[in-house]
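For reference, the structure discussed in these notes is given below.
Removed: one protein chain of the complex. Kept in place: all other protein chains.
So that you can tell them apart, the chains are marked A, B and C in the order they are listed, and the count of residues begins at 1 in each.
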Amino acid sequence: MRFGLIGAGFIGTVHANRILSEPRATLTWVFDVDQGAAHKIAGLTGANIATSIDEILSDKEVDAVIIASSTDSHGVIARSAIAHGKSFLCEKPLDRTLQAAQETAEMTLSAGVFGGLAFNRRFDRQHSMLRDSVVRGDIGTIEMMHLTSRSQSPPEIAYAMNSGGLLRDKGAHFFDLACWIAQDHPVQVYAQGDCLFEPRLAEIGDLDTAMIILKFSRGALCHFDFSRRTAYGYDERIEVFGSKGRIVSGTPLPLEVVSYLGDTITRAGLHQTWFERVEPTYKAQLLAFIDALEGGGKSFPNVIDGLLAEQIAEAAQQSVNTGNAIHM
Amino acid sequence: MRFGLIGAGFIGTVHANRILSEPRATLTWVFDVDQGAAHKIAGLTGANIATSIDEILSDKEVDAVIIASSTDSHGVIARSAIAHGKSFLCEKPLDRTLQAAQETAEMTLSAGVFGGLAFNRRFDRQHSMLRDSVVRGDIGTIEMMHLTSRSQSPPEIAYAMNSGGLLRDKGAHFFDLACWIAQDHPVQVYAQGDCLFEPRLAEIGDLDTAMIILKFSRGALCHFDFSRRTAYGYDERIEVFGSKGRIVSGTPLPLEVVSYLGDTITRAGLHQTWFERVEPTYKAQLLAFIDALEGGGKSFPNVIDGLLAEQIAEAAQQSVNTGNAIHM
Amino acid sequence: MRFGLIGAGFIGTVHANRILSEPRATLTWVFDVDQGAAHKIAGLTGANIATSIDEILSDKEVDAVIIASSTDSHGVIARSAIAHGKSFLCEKPLDRTLQAAQETAEMTLSAGVFGGLAFNRRFDRQHSMLRDSVVRGDIGTIEMMHLTSRSQSPPEIAYAMNSGGLLRDKGAHFFDLACWIAQDHPVQVYAQGDCLFEPRLAEIGDLDTAMIILKFSRGALCHFDFSRRTAYGYDERIEVFGSKGRIVSGTPLPLEVVSYLGDTITRAGLHQTWFERVEPTYKAQLLAFIDALEGGGKSFPNVIDGLLAEQIAEAAQQSVNTGNAIHM
Partner (left out) sequence: MRFGLIGAGFIGTVHANRILSEPRATLTWVFDVDQGAAHKIAGLTGANIATSIDEILSDKEVDAVIIASSTDSHGVIARSAIAHGKSFLCEKPLDRTLQAAQETAEMTLSAGVFGGLAFNRRFDRQHSMLRDSVVRGDIGTIEMMHLTSRSQSPPEIAYAMNSGGLLRDKGAHFFDLACWIAQDHPVQVYAQGDCLFEPRLAEIGDLDTAMIILKFSRGALCHFDFSRRTAYGYDERIEVFGSKGRIVSGTPLPLEVVSYLGDTITRAGLHQTWFERVEPTYKAQLLAFIDALEGGGKSFPNVIDGLLAEQIAEAAQQSVNTGNAIHM
């Protein structure tokens, strides 16, 4: 599979490295408005540096493009890819507004290309083991869910301004996970959020802390808690409570070293950063995307999933803004 | 200390047994409309059987009464106790309606008697160790909290009908815990609830499953999840997330027996019933109540705490009824 | 069941309290050379104070005696009980020397009384759950075992002098557990021991630290580690490794309170003293002893078990003394 990469920042570099180490994939092109960034990835991988996105999209040898550019450019690039008949893997969100995302999703489906969304957490071994168990029915009918994601430290303000805010930027990943695990969609959304510790996020109208409750169409209640800063590392967990039991994908503790001193027991803590925690998902995601391209995309998160996650994020934001629960 | 016990059902028997095994306490009287129940406790403890509540309240030797009668009779009995100048320990709720509870609370304070609420979970060693740590500031400023309480099996419908429903019956304990730990009170309440598995609760307008989000006056968000049935025992947990760290009072696992077979590890599970889990709290509560009577009641949950818990439960119920967040 | 108690020290008081709280049992007599100690238990339980052991043994109403006197008096008292046709529950060891213990065991069996040994750890819920699993064959054929017992602090020297030393005093309990779990007996014993921290034990020729390896008749290897002092509470654990898996009865952690601060996780530690850890075994042991008296003693540790534990302790001591492995 030959890939073109659009966007050579942090996440673009992650994609490039995974392609480099995967025998089934080649990185043919890289593009970034920041030429230095593109050069770095080209040096690393041997990819050609494109002078425009169209140069990549016009190359018939390219099987798919990876859209890892700045958040507000995803939709425009996805539409160009569609126009060139190219499949794509797009970092969330699919587009800038819900309306635009809906149109892009519809265009993708009509065009018959495969549009994948980079919901990498679906490829986490723990989370997918949890979902397999839930789908098998091990814990019966889902009644309640909890998803926690607490970053070690707040994003750069420049990034945050462009990110759509906590509920869209972080939220979309976990709204997607919840729908994917529950195999359901919400009918009602309530969110409470605030800036409790990071005034610079408050200045740009963003949140640093939020709790959300979804009501799924089949009745289950689903709670999320998000924070932009912990004092103890990156904390991501999922719990599903069902009629026959409970299953938890917990926070892994990478070092099993435990001390017993006096009346306390002390052990090494969590992964400190989100990237340490989720790094293995990028390789698994790439392999699954290649499989999806070869097999027609079954079971890889797609534009419809991307749209749904954005709709929930939008409803959650509206709930914070109005103080009311939002029907979907 | 000499006690009179009003109500000889399950929880009355628990109180009687604790008094029996405590050298500082004597059970002088027991009353129940069900004379057989009163006889049982009398036989067990040597207490006198009262023919009326007044008989107990008029006995000058009695230091305090324990109100463990049916839920709807608490307020009337508490007011009689106040009228007789007797201190009391009252199972929640303090009274049938919020209005009545407020009046009873005010009467208690004016009368100068000590009115304790039997929020026994405050005397759980784990929960109080967690609170001590929070109050010391170990985890900094509270930003988020979670409280989970999931019963093994639904209550008898006859009990449920009289209980005020899930949010008042179970909720009050955990709303009290949250305010006690946070040393704060909520300004907004949102609740989602449903009957997902127990149609008999639906018939009487009650819930079997609920999630609630409180917004505290100092900004912290607090989430609760309640269920009336698990397939894996009684599950009660508290998490507090603060600016400097996180502390958890987890679900104790009473038997540390672990098997390693093939690719899985299996261990003995949770306490099966709520009573196994919280039994030690009743002894600690009795000792603390005696201390409170001797020392003027400092640091024992009182009528004001009872009233606050009821107010939150009321707001949560109203939120479920209306679908909106409720300001307090 | 009516019991006579001989020995009113710490462990005698434990037995007395258990009898007091058990409806099926009555403490009729108590004897101790220290009359004050006997008075205390009499005051607590209503038992009569005997002026001699014979007074108890001659009382036809007494079903069995509990021998909780000083270590070196067990055998003499047990033989008197046998002579009077009384069943007994004897704290280990059964007698002062191996030779004496063998004779006492044989006398017990010939006399047709039931002689139980107070190997209370067999009645630990964790350990018996582990044994049930092993006996069911869950982990296949036993290949290796580990038993750990580390006290929080050394015994009084006066006690230690009379105790037979670490290998007999502490060891006997765990040698018995190992044989009971493995349903086997050792054919070879090797022990290494030393005084690493408590010179007062060295002065009386005792050990504070020891490791022992048994070779069982069916081939399994079994390791023990003993210490008379930890800096982190009382630590008792059993591991059994078999052809189909592994099972562990671990050290219970009584308070499930966990803090996450920075890069470490801290939690409340172990039971601090051995008695906190094993206290529930005494009630279970009493009930099982009553069952044994009523049912003929099946499945309660008896004089033969006591003798075997003593033989292993003796071999271990001999191994320490000579530096060689000892064949049994």
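Following the convention adopted for this analysis, contacts are C-beta pairs under 8 Å (C-beta built on N, C-alpha and C of every residue); 3 or more make two chains touch, one makes a residue touch a chain.
Only a predicted model underlies this, so the values are computations on that prediction, with no experimental measurement involved.
Enquirer: Which of C:196, C:268, C:284 or C:328 touches the chain that is not shown?
Expert: Checking the options C:196, C:268, C:284 or C:328, the one contacting the hidden chain is C:196.
Enquirer: Looking at B:102, B:162 or B:272, which makes contact with the chain not pictured?
Expert: Checking each option in B:102, B:162 or B:272, the one touching the absent chain turns out to be B:272.
Enquirer: Considering the complete complex, identify which of A:17, A:48, A:102 or A:126 is in touch with the unshown chain.
Expert: If we include the chain that is not displayed, A:126 is the one touching it.
Enquirer: Among A:46, A:205 or A:262, choose the residue that contacts the chain missing from this document, as touch is defined above.
Expert: Of the listed residues, the one touching the omitted chain is A:262.
Enquirer: Identify the residues of chain B touching the omitted chain, counting contacts across the whole complex.
Expert: For chain B, the residues touching the absent chain are 231-233, 235, 253, 260-270, 272.
Enquirer: For chain A, which residues lie in contact with the unshown chain of the complex?
Expert: 125-126, 129-130, 133, 138-139, 244-262, 268
Enquirer: Need a quick check: the contact residues on chain C for the chain that isn't drawn.
Expert: So the residues of chain C touching the unseen chain are 139-141, 143-144, 146, 150, 188, 190, 192, 194, 196-197, 209-211, 213, 215, 219-221, 223, 225, 227, 230-232, 235, 241-246, 323-325.
In this text, only the chains that are shown with their structure count from here on.
Enquirer: Calculate how many whole Å lie between the centre of chain A and the centre of chain C, each centre taken as the average of the chain's C-alpha atoms.
Expert: 58
Enquirer: Determine the centre-to-centre distance between chain B and chain C, using the mean Cα coordinates as centres, and give it in whole Å.
Expert: 41
Enquirer: Which positions in chain C touch two or more other chains at once?
Expert: Each of 253, 260-262, 268 in chain C touches at least two other chains.
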